[in-house]
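Only a single protein chain was left out; the remaining protein chains are all shown in position.
Up next, subunit A:
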Amino acid sequence: MAKQIEVSDLDAYYGSHKAIEGITMTIEPRSVTAFIGPSGCGKSTFLRTLNRMHEVIPGARVDGKILLEDQDLYGDDIDPVSVRRTVGMVFQRPNPFPTMSIFDNVAAGLRLNGRRSKSELEGIVESSLKDANLWNEVKDRLNKPGSGLSGGQQQRLCIARAIAVSPAVLLMDEPCSALDPISTLAIEDLISKLKNEYTIVIVTHNMQQAARVSDKTAFFNLAGQGQPGKLIEMDETSKIFTNPTQKATEDYITGRFG
C-alpha cells in the first residue's frame, strides 16, 4: 500500500517565477520524511507538486519527473484527480467541510470514489477515526458538524478524512502550526503510528518536531529573494541534526540564520 516516490530534476513555477529548481530525491515507503528550511524556500511548493495540487493555482506549472513506484505522476495520460486520490494531503489549517457532519467529513472522499453500502461506509469511517485517534472523542456525536470540534480535533478529523480513502502517500503541510502543544503531541503520536502503513511527508518549521517524528530530513534553502529554492541536503534525521554535511544546514539547525 505505501509507495516509494522518486523525484528527478524537478522545477516548479508560478507564472514566470521559478519557485524551486532541480530537486532530485527518493522518499522511502513506510517512513516519515521531513522537509525543513526557511520561509519561502519552496518546501511547501515542492510538497504540493507531489500530489499535483501545485497546478490548481492559475499559472502554476511543473517541469521534471515524479515516479510513484513506476507510475509517472506527470505522464501525459495521467489525470491529476486520480493522483490526488492516491496521494492524500493534510493542510496547515484544519479545513473540515463546515456544512458536513463529522461522519460525512470522513466519508467525503469515499463517496467521491463511487457508491458504497451504508454498513461499509460506517465501518471505514469508524476505522479511520480510530486510526486518527479521534474515535473515542467523537463516537457519540458523529452527526454533529465537524466545525464544532477543537482545532486539534479538527486536524485529526482531516487526517481521518485523508486516510479513509487508503492513500499510498500522506502529505502534511505544517499540520501542527495552528495547534497548541498538547494537540501537536497528539498529532505527532499519530504520525509515528501511521508510518507503519503509509509513506508520510511532512513540512515543518519546528525543528524539534522534525527531529522527533521523522526518519529522514531534507533541508531546503534559497540563495536570496526571488531566487528559486533548492534541496541542499537530505539524509537520516539523526545525521542531519548531529553531523550535517553542508555548512548551510548546520547554520540553520543551530539557529544561526533562518
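Basically, a contact is a pair of C-beta atoms (placed from the backbone, for glycine too) under 8 Å apart; a residue touches a chain by one contact, two chains touch by 3 or more; residues count from 1.
We take it that contacts and distances are computed from a predicted model.
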{"item": "Hidden subunit of the complex - UniProt protein name among \"Cytochrome c domain-containing protein\", \"Ferredoxin, 2Fe-2S\", \"Phosphate transport system permease protein\" or \"Exporter of polyketide antibiotics\"", "value": "\"Phosphate transport system permease protein\""}
{"item": "Residue touching the undisplayed chain, where the options are A:Met25, A:Ile78 or A:Ala108", "value": "A:Ala108"}
{"item": "Options A:Arg30, A:Arg85 or A:Lys230, residue touching the unrepresented chain", "value": "A:Arg85"}
{"item": "Hidden partner chain, touching residue among A:Thr33, A:Asn133 or A:Gln154", "value": "A:Gln154"}
{"item": "Hidden-chain contact residue, picked from the options A:Pro94, A:Pro175 or A:Pro244", "value": "A:Pro94"}
{"item": "Hidden partner interface residues of subunit A, rising order", "value": "51, 53, 56, 58, 81-82, 84-85, 88-89, 91, 93-100, 108-109, 112-113, 145-148, 154, 158, 161-162, 165"}
